[in-house]
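Structure, as structure tokens:
With one protein chain held back, the other chains of the complex are shown just where they sit.
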Amino acid sequence: MLDLKLYKSENRPTWCPGCGDFGILNAIKQALAQLEIWPHEVLFVSGIGCGSKLPDYINANGFTTLHGRALPIAQGAKLANPGLHVIAVTGDGDGYGIGGNHFLHAIRRNINITHIVENNMVYGLTKGQYSPTSAKGFISSTTPEGAIERAVNPLALALANGGTFVARGFSGDPKHLAEIIAQAIQHPGYALVDVLQPCVIYNRVNTYEFYEQRVYKLEETDHDPTNPEQAWERAHEWGERIPIGVIYRETGVPTYEEQVSVLQGGGPAQTPPRLLTEAEREALLAELA
Amino acid sequence: MLDLKLYKSENRPTWCPGCGDFGILNAIKQALAQLEIWPHEVLFVSGIGCGSKLPDYINANGFTTLHGRALPIAQGAKLANPGLHVIAVTGDGDGYGIGGNHFLHAIRRNINITHIVENNMVYGLTKGQYSPTSAKGFISSTTPEGAIERAVNPLALALANGGTFVARGFSGDPKHLAEIIAQAIQHPGYALVDVLQPCVIYNRVNTYEFYEQRVYKLEETDHDPTNPEQAWERAHEWGERIPIGVIYRETGVPTYEEQVSVLQGGGPAQTPPRLLTEAEREALLAELA
Amino acid sequence: MPVQDLSLKLAGEAGQGVESNGAGFARALTRAGLYVYTASDYMSRIRGGHNSYLIRASAEKVRVHRDHLHLLLAFNPQAVTTHLGELVPEGAIIYDEGMKVPEAQVAAAGVQLFPLPLRELAEKVGGSRIMVNTAALGAATAVMGLDLSHVESVILDNFGSKKGAAVAEANLKVARAAYETAGERYADRFPWKLPKVANAPRRYLLNGNQAIAMGALAGGCRFISAYPMTPASSIFEWLTAQGPKYGVVSKQMEDEIAAITMAIGASYVGARAMTATSGGGLSLMVEALGLAGMAEVPLVVVNAMRPGPSTGMPTRTDQGDLLFVTHLAHGEFPRLILAPGNVRQCFEAGYRAFNLADKYQTPVIILTDGFLASSLETVDLEDLPFDEVTIDRGELLDGAALDQLEERYARFRVTESGISPRALPGHPKAVYTTPSDEHTEYGAFESEDAANRLQQHPKRMRKLETARAEMQGPTLYGPADAEITLVGWGSTLGALFEAVEILNEERPGTANLLHFTDLWPFPPAAEEALARTRRLVVVEENYTGQFARLLASETGRKADHLITRFDGRAITPDYVLQNLKEAAVHAGSQAV
Partner (left out) sequence: MPVQDLSLKLAGEAGQGVESNGAGFARALTRAGLYVYTASDYMSRIRGGHNSYLIRASAEKVRVHRDHLHLLLAFNPQAVTTHLGELVPEGAIIYDEGMKVPEAQVAAAGVQLFPLPLRELAEKVGGSRIMVNTAALGAATAVMGLDLSHVESVILDNFGSKKGAAVAEANLKVARAAYETAGERYADRFPWKLPKVANAPRRYLLNGNQAIAMGALAGGCRFISAYPMTPASSIFEWLTAQGPKYGVVSKQMEDEIAAITMAIGASYVGARAMTATSGGGLSLMVEALGLAGMAEVPLVVVNAMRPGPSTGMPTRTDQGDLLFVTHLAHGEFPRLILAPGNVRQCFEAGYRAFNLADKYQTPVIILTDGFLASSLETVDLEDLPFDEVTIDRGELLDGAALDQLEERYARFRVTESGISPRALPGHPKAVYTTPSDEHTEYGAFESEDAANRLQQHPKRMRKLETARAEMQGPTLYGPADAEITLVGWGSTLGALFEAVEILNEERPGTANLLHFTDLWPFPPAAEEALARTRRLVVVEENYTGQFARLLASETGRKADHLITRFDGRAITPDYVLQNLKEAAVHAGSQAV
């Protein structure tokens, strides 16, 4: 267990007081400390949004990128340097809205990264428009008559697309969340942690109270996370009771990088580029003669 | 039943002899004739790819757009003029690869369009790279060691995302396909018809023979397309036996347009734009004084 | 001692209501018969962070804010330290008497302190600490010598129906109490008073984004699909809010690509459709803009600029997208670019863009920026010229015309103007396809034939030449013959206008202003206008002097001097004057 102070950034979070993002930040630090991952051994890649400011508030390598594009950047970093722990941090708009396509394909690609989604079911940073996970009927500046679409169910999507680690946490229970994040980091392959995160300013529906009254821990039930049918069922439970914990875990699936021949000795960022040898040049030239 | 000749285009298809796209074209004409939809009453919106050339080969309104962007264009056309039948036609790369995000969100939005995917499990027009639906291990110019990702399962994705009409056809059985397409057009809401389409040049795996040996029709079984569990199960059947037909159908779900107040009297393209009345101007100005 | 104008600023933390109270106060001043101009300054965060809101008011038309303040309403200590330097001597700071302020420093600046029991009044009289703002505004009203009635009317409007009469009543009480206390204590000590204007006509307070949206609505826009992005979101949100009343379909999409392509789909079948975005959003829309160009689909896109590159400074202002917009997308196609300079021009751009898009069947881009998007301006009725709005759909064939069609309909008929008569899908006589590939007159794929390409590509490009003839401006403000000509475009209009006024007041004939709103195709009148100028000083808000470069490539005329600003703040008259004086010294001002 490393010292939590290691991860203290000199920048003070600009989140609103009470924002669920604080709990997520704490849980992440907790998980890193517990797994003894040093700040220089991890790279956070985030998008744009309230939650995506997280890398600024933790002492660790960080890259705050573009709205929706954290996942391919994280995957590129991981393939180039598999020695780094790569953690993508996105909002719900970021990860499931504009970034939906990368989400889809990252799941089935199974590169060994962790994806933490700060799912406040609203667009926080741009001041309260509805998001893909907003409930049907959610009223916002762009849905004055209430959201019409069926909300995205990220867990079901991940399952439908062959995800190998699918979990949900709640920012109001950072200890439990830290536990899930630690498992996600340890999981070999793409690991989704969807985090229920109250936005105390723009989401008056999915509040702390809303969740506190509903969430229950899967570990405290007889849920078998290796059973796809049970996972599919739990992924659809949303109402009086909302499950948190590891919904699904498939073991023994090789990661993407394990299946690429040239990555077996490490990634290209781990050795400095070099000039071609005489033999290599000749081989290339011979093909052209 | 209208005369099939109505839909005859003066342009000759440039598809390779034997291409599965011919069967799809025929099935579409058949469905239109059967439903008595005249060429001017329908708008085909396609992407870019071999299959997306289809609007050029049928006498009907057509718009061949951008790779991956047929769905939002089709949705915009439908919302602006709900009087048109709007049919989106895309390839698998087009619809599930680059267009994956629009696919995701079109499903849950449930605008009343039909989406026909010419799923040849390969990139045809660009000469044979693997696609999101290519089987794991598929060898192509960009996957010389075989595709590593788990293939996209479009049916499962549509189900996980709240799709209300999810079907699969086979271009080698255009009569059956026409039947499915006709049902899809009649379905109120977003209707997905994923079509197994052999590419005789670049896909040596998923050939006519491959399918002919495997496909079976759901109508000929006791499959209940209104049962979500059965649908989920059938969506995952892929191997010795491959189901075609309507996998899932949910009735009674209002379309998106039915839930938008201003669309109740028709769409904005159906009435010419007009100047504001005195009263309207005054109302606007009053808010600013 | 009456002044022409008075500037005050509200400043405090985000979440303290700086912006909403500032806007309310600006409305009260407008109702008092004054002209106001506001400039807000806020951070890319929801709570916390320092925000400020400047209001300049005058009995005369105000076109821009200035760098100096007469009055500061400080809601926290940081407000004082941050803005003290902006206050003129004898200017004053209104603040809660419980707050610590650096008195010596303030005194050294010659600034007065007007402590007041704002919080106490809010709590005791109003029953809630939130009303500290109301108290401060009541106090400001008093020291500026204004009638409280206008503030009261705004309070009633804001709370009257919404939050119930009780809240309104409490706010009214707080305002009056502060008004009285401040009036007694400080009214005499504050040297500036706002005039009481009798019988002013009704005037209107709105920002550039509202004006664009209203112009668009007036021009028949009935479809907007967008994705939220500061500082463009308010166009989308305004149209969304008005939607149900006027039949506007409004759709937030999954991303900007979906937003613009959905608008293309809507326009393709005949709706007047638009989207609005900024920076990264526009970058994502590039491919679709090329599609609209090739498919000849009318399309209106608003790009509200903010400092880049990339995420940059989301809540600030900039004019750094000009050359990007002029050249965006692979290949070549006609596009039109309008850059309005004030509320009136925003309104005009709103409806003109739709007429131009329909007429030339191609994308029209309105370039605005964070400053113009959010600054409130008081305007007269004539500046919202609803009467001038026309709806011109160009060569659009209606049902009757199509019924009479004798030959086969050729959607992409080659014409001299480049404009091909357009039929909307749905008529039996005009069944056609539109490929994004090169195509024939009838819309058949033809990405091979050189002869066909030599017909269609120039046909499309000729629309640009046809459109050039109706591109307006540049407009000359100030004396026809001046020593220097300031050249600007878009939102710097107000600042440059006033800079010219000041220069000519100091010494008549010093300067004039050549201001561009229509940027592309480059207006044909530019060359002649330039020919009559002497020393050319281009002023713009970017690093490389993009307009100066465009001017050079289009007219061959190089700027003699370039004044730039790229720190995310709007150019003010003061910035221009100072740069002109410091000329070669200051970083933002380069001899070219």
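For clarity, chains are labelled A, B and C in written order, and residue numbers in each chain start from 1.
As a working rule, a residue touches a chain if its C-beta (ideal position, glycine included) is under 8 Å from a C-beta of that chain, and two chains touch if they have at least 3 such contacts.
Source: prediction; values computed, not measured.
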Checklist line | Visible contact partners (per top-of-document touch definition) of the missing chain | finding: A, B, C
Margin query: For the chain left out of this view, which of A:19, A:35 or A:77 touches it?
Written below: A:77
Check: Taking the entire complex into account, which one of C:279, C:298 or C:474 touches the absent chain?
Finding: C:279
Check: On chain A, what residues meet the omitted chain?
Finding: 10-11, 38-41, 43-45, 48, 53, 55-56, 59-66, 69, 71-81, 83-84, 101-102, 104-105, 260-263, 265, 267-270, 272-276, 280-281, 283-285, 288-289
Note to self: Using the document's contact rule, name the residues of chain B that touch the chain not shown here.
What the structure shows: 14-17, 48, 50, 64, 66-68, 97-98, 100, 123-127, 129-130, 132, 141-145, 201
Next item on the list: Provide the residue numbers of chain C that touch the chain removed from this figure.
Entry: 43-44, 49-50, 278-280, 282-284, 286-287, 290-291, 293-295, 303, 305, 307-316, 318, 320-321, 323-324, 326-333, 435-438, 447-448, 450-451, 453-454, 457-458, 461, 542-544, 549-550, 552-553, 556, 558, 566-569, 587
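Basically, only the chains that are shown with their structure count from here on.
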Next item on the list: Express in whole angstrom the distance between the two chain centres, defined as the mean CA positions of chain B and chain C.
Entry: 41
Checklist line | Between chain B and chain A, distance of the C-alpha-averaged centres to the nearest whole Å | finding: 31
Item checked: Overlap residues in chain A, where contacts from two or more other chains coincide -> 98, 100, 132, 145
Check: Among the residues of chain C, which ones contact at least 2 other chains?
Finding: 243-244, 254-255
